[in-house]
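Removed from the display is one protein chain of the complex; every other protein chain stays in position.
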Amino acid sequence: MRDAVALALAEDLLPLGDLTASLLPEGAMARGALVARGSGVLAGRRCAMEAFAQIDRAIEIEWTLDDGDDVAPGQVLAHVSGPLASVLTAERTALNFLGHLSGVASLTQRYVDAVAQANPATRVWDTRKTTPGLRALEKAAVRAGGGVNHRGSLSEGVLVKDNHLTGMAIGDAVASARQLWPGRLLEVECDRIEQVTEAVAAGAGLVLLDNMDPDQVQACVALVRQQGNARTLVEVSGRVSLESVGDYARAGADLISVGAITHSAPVLDIGLDVET
Amino acid sequence: MRDAVALALAEDLLPLGDLTASLLPEGAMARGALVARGSGVLAGRRCAMEAFAQIDRAIEIEWTLDDGDDVAPGQVLAHVSGPLASVLTAERTALNFLGHLSGVASLTQRYVDAVAQANPATRVWDTRKTTPGLRALEKAAVRAGGGVNHRGSLSEGVLVKDNHLTGMAIGDAVASARQLWPGRLLEVECDRIEQVTEAVAAGAGLVLLDNMDPDQVQACVALVRQQGNARTLVEVSGRVSLESVGDYARAGADLISVGAITHSAPVLDIGLDVET
Amino acid sequence: MRDAVALALAEDLLPLGDLTASLLPEGAMARGALVARGSGVLAGRRCAMEAFAQIDRAIEIEWTLDDGDDVAPGQVLAHVSGPLASVLTAERTALNFLGHLSGVASLTQRYVDAVAQANPATRVWDTRKTTPGLRALEKAAVRAGGGVNHRGSLSEGVLVKDNHLTGMAIGDAVASARQLWPGRLLEVECDRIEQVTEAVAAGAGLVLLDNMDPDQVQACVALVRQQGNARTLVEVSGRVSLESVGDYARAGADLISVGAITHSAPVLDIGLDVET
Amino acid sequence: MRDAVALALAEDLLPLGDLTASLLPEGAMARGALVARGSGVLAGRRCAMEAFAQIDRAIEIEWTLDDGDDVAPGQVLAHVSGPLASVLTAERTALNFLGHLSGVASLTQRYVDAVAQANPATRVWDTRKTTPGLRALEKAAVRAGGGVNHRGSLSEGVLVKDNHLTGMAIGDAVASARQLWPGRLLEVECDRIEQVTEAVAAGAGLVLLDNMDPDQVQACVALVRQQGNARTLVEVSGRVSLESVGDYARAGADLISVGAITHSAPVLDIGLDVET
Amino acid sequence: MRDAVALALAEDLLPLGDLTASLLPEGAMARGALVARGSGVLAGRRCAMEAFAQIDRAIEIEWTLDDGDDVAPGQVLAHVSGPLASVLTAERTALNFLGHLSGVASLTQRYVDAVAQANPATRVWDTRKTTPGLRALEKAAVRAGGGVNHRGSLSEGVLVKDNHLTGMAIGDAVASARQLWPGRLLEVECDRIEQVTEAVAAGAGLVLLDNMDPDQVQACVALVRQQGNARTLVEVSGRVSLESVGDYARAGADLISVGAITHSAPVLDIGLDVET
Partner (left out) sequence: MRDAVALALAEDLLPLGDLTASLLPEGAMARGALVARGSGVLAGRRCAMEAFAQIDRAIEIEWTLDDGDDVAPGQVLAHVSGPLASVLTAERTALNFLGHLSGVASLTQRYVDAVAQANPATRVWDTRKTTPGLRALEKAAVRAGGGVNHRGSLSEGVLVKDNHLTGMAIGDAVASARQLWPGRLLEVECDRIEQVTEAVAAGAGLVLLDNMDPDQVQACVALVRQQGNARTLVEVSGRVSLESVGDYARAGADLISVGAITHSAPVLDIGLDVET
């Protein structure tokens, strides 16, 4: 996190620093507030604090909310005080983190709410479709928004997808995975119900139903509940939107993965208002 | 760019590498295609190439399109061939860059098109509201989408905003800027028409009209054309959407800045289809 | 890997370079061989190649063996040729990687062999007790030695240990883990047979029997097979040595974790002999 | 040191952090102790402190021992207190440094003690056969164990080895070294007594006797004392073990280099016991 | 700045640390002073403080002067106190920054003074001819010496030089620049008066007169004042020395760029005197 903030500040300040802030009278102090201009869920507090702190340890921030809290338009998220030049130099970097990560949390929450109304046993989780360099921060923002995290990386678990199946059969893949990577998340992507049967028989711990409609999902869930281990989980991906996600939840999926919550979340608009 | 790709691969592969790819039979080769699943503008080719190359120099990519080219759903962007395991290990990172940057270019183009229809003399440019760590790549994607770049960083030019004006007057700020930072971009944010008069008189090279409606913009533009230097530029920001951007263009702004093209651009969906 | 090699070369060469090699006559060429001075298993070939390549692209290496192959004392592992000064400058760094990683692979193989003779169904895996900075390389060396990898990091799976149990009960921990981190490796360390019952009942996917003797292990394995899911795995740790590991395997453990293979593996002695 | 710790924490925590610690109840605090499970010499205190500090500044450590102090099985090395989750997240990284570096110090001490009993004028020093990336830390651990450091890098001094002598004669090498690298450590590896004569005549400051038996060493020492400068030093390497090292000391070597103390030191087993 | 200091300390201390300081008696404390041995302008205080702080937080520094203040030979710049070993270990790195950056500020001031006497409306600014890796620090030192900064990087503004004009005409270059990089510094290098006419007509904001004599400059300035925008600036470069700079100022240039202030500034000699 420290490195991500340092990188962001460097790309905004090198080589000459903040030209505009250099014009301010020396010693000018500021009191201001971070204010939401939209509604959503707060995330990224620590990044914002780190940005202000890396610019100037003399900046003080008092938060009125925590990561994961709901945010309403016009709501004050934090009071910021310190040297005016320092506050304005750090402002944009702090807000870029806060806005982006709160945006991720906010969109996550909308999916989580839609699912919760449809089926409280279903959960929303994320994908590896994250913004390059921000994987860890975005996955934390997903948690702040009430979602859970699918595997953090290719190193964390086995997910046999359609492209892998061009090179090996489901049964062989699952057997190898149990041999080479014991104890781990072991999931197979299935596009057809026959593959579900195969995956469950081979001993997959998760079955990923990709690009099916809710009815197909319901049929596959029934199959898994009947043939699988009590703990075999069913995930749905593809064709999932805020409109359709409730139907997939009602179809009985344990988990619904949504790429959009990390790759297409609009920013939560947050500004800094300095008191005149 | 090399570092950004290396960071993204590291966050996806450490410490054990790609567990699933390790299950594939040794020597399996792949031929596949990068295929668009939506329409927009391509950007980020070099990042995608770098991701494949860092994983395995044996992967070959032949592009059918260049950055900045239009993309239609189903269109093949490139042919990819090489060791199956390597291709699948690099796939997600390559696509994360390509999808995100093409998303930025695509949304930029929509704004650019809307503006071009309304007033060919007006241009769309970006802001410093970029994703932390990706400033340079996103600004290049904006150019691929037909937009231009506002200042790349706080170090590149002077932009006196409302928060700065809590600490100094417009006239003093502009005079100091000319003294300390000669020759540079020198812009003043104005919320009221009186400020425009003040900024132009002081010698600002750009006037930023923030949160005004098109009529106010039109009045301010007239003022600038009358009182300003022949090369004084007028920028509009705030309240700008795909619906309203045409009105602002027709009001005569030289430049319209849109934060959304970098901070809220949805991904352009691109997939990798391996031939079976 | 590239970074680890660059770091190792930097710590051996900065700031003045190789003083001794600078004394050699310009243009002197070398032909030499990497020769084992002990027996074991080869690992780390790519690191050695990278070290030579970073010093001088003109150095050529022809390997006679691959990672994972058995090595006998006196055996030639590779032929090296190139500028004498470059070869000698890279030598120690290349050998430090090769010796250390082959040492890890070699000790792993000794455990794997001892286990295989006792119980072919039992496997040896590693721990997080790795050398700081070399986690990924050492885990790969374990695989070269025939072992498998336990979780690569704290981020990869849940392992509730005795120290965690000072803060929560087994049942609660497992339930939370299933809720927060669905689908993942979920293991509970048990020091007593009662804990095994509790862990299995809660739904742990792995049970770690710590510091038990083989008889206790046998009893716990029986318990797990009776009460657990068909796929619940039993791991043994603590008190494991080359002498005792066979007894633990015969007691029926699925997996035996051995910290020594990464934290206490003596180097495999490998030298570079330049032909006079 | 800060970077080495940051790297080690990153490889253990990215991208999702410590999954298991996330299950602990918020606000749970821990008091615990770092306890030795074997005997040896402590080293690496600062690395352990840095690891805890990088995770959470609220963790407090009170040491009962210093680097270089003897450690007995069961001895408490330090008391640790702070948030339970933070303590457990940092635990393994802190212990990996502490165990590895204390292992280096402990094995060094065993050699130092064996030498001291045989000949108090002889000293043990290390080699460049260190673990990649940990050169500085391991060389400090050798000092903690009572050893001294041979050159830290290729950049620090001249050591003409057998492989160099394939490209130049001893006399020429020494003369060039005095010319190009005045004032520095200047050592020649000798496999035969004739080379000793040659090296001393050329003006080497150290003579390295490689792979000789104690009788040969004694003869060479006599030769150096007779023909050399009063300050010419004799070093022994090769064939050195805990059993043989006393014989080499008695043969009159000034310095005995031991690669094993850095490349093959078993860990000193140290654990963290949290009070229930 | 933190990274530049860390890099400098690493190149002075790795891998064994400060051998000489290790000989000092434990607990020895020092009081000393940073004393100028020449006259000039102070710059680089923050780098020096950072160097001492990175070595030991216990070192205290009290400055008697600020960056930009005049320095006389023998003058005490700061009092330093703390552990003797730490102070001496950090000394050289701190002084290397302080001496180099004060050297840049001092030479800048000499040019600034020479210009001020000749024409108070003319200013001295720097170039991109900076020491690799120290751009930001040297540009700050120029400001401390009373100079201003030309563009910080190629990314900050457009400067069309003679080499660019081998590939395009002045008019086309300026027109493209206004189109692609609106609002930015836009400068054209002119070797002949005809080019000045062309550049001004095209709308360049700055005209760079390269390698002209003062008379030619005077003629070109007259031309610009007559034909250009009221804010078009004239810069002189080439053939500028402490002797000639006054003539160029009197010729009416707005800005004179001097590469020597960053690429050829002799160090300001500053030493550390420890009280006995």
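We call the chains A, B, C, D and E, going by the order they appear; numbering starts again at 1 in every chain.
In the analysis below, a residue touches a chain if its C-beta (ideal position, glycine included) is under 8 Å from a C-beta of that chain, and two chains touch if they have at least 3 such contacts.
Please read these numbers as outputs of a predicted model, since none were measured by experiment.
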| item | value |
| --- | --- |
| Visible chains in contact with the missing one | A, B, C, D, E |
| Residue of E:V160, E:C190 or E:M212 touching the missing chain in the full complex | E:V160 |
| Candidate in contact with the missing chain, chosen from D:G27, D:P120 or D:G183 | D:G183 |
| Chain D residues that touch the omitted chain in the full complex | 123, 125, 148-152, 155-157, 179-185, 187, 203, 205-206, 229-231, 233, 254-255 |
| Contact footprint on chain B, counting only the chain that is left out | 135-136, 139-140, 149, 152-153, 156 |
| Residues of chain E in contact with the chain not shown | 4-5, 7-8, 11-25, 28, 30, 32, 47, 84, 88-89, 91-93, 95-97, 99-100, 103, 128-136, 153-161, 163-164, 166-168, 173, 176-177, 180-181, 184, 259-260, 263-267, 272-276 |
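Note that only the chains that are shown with their structure count from here on.
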| item | value |
| --- | --- |
| Both-way neighbours, i.e. chains that touch chain D and touch chain A | B, C, E |
| Chain whose mean Cα position lies farthest from chain D | B |
| Angle of rotation relating chain A to chain E [CA atoms, steps of 5 degrees] | 120 |
| Chain B and chain E, separation of their C-alpha mean positions in angstrom | 33 |
| Distance from chain D to chain C - Cα centre to Cα centre, in angstrom | 22 |
| Junction residues of chain E - those touching two or more other chains | 14-15, 149, 152, 156 |
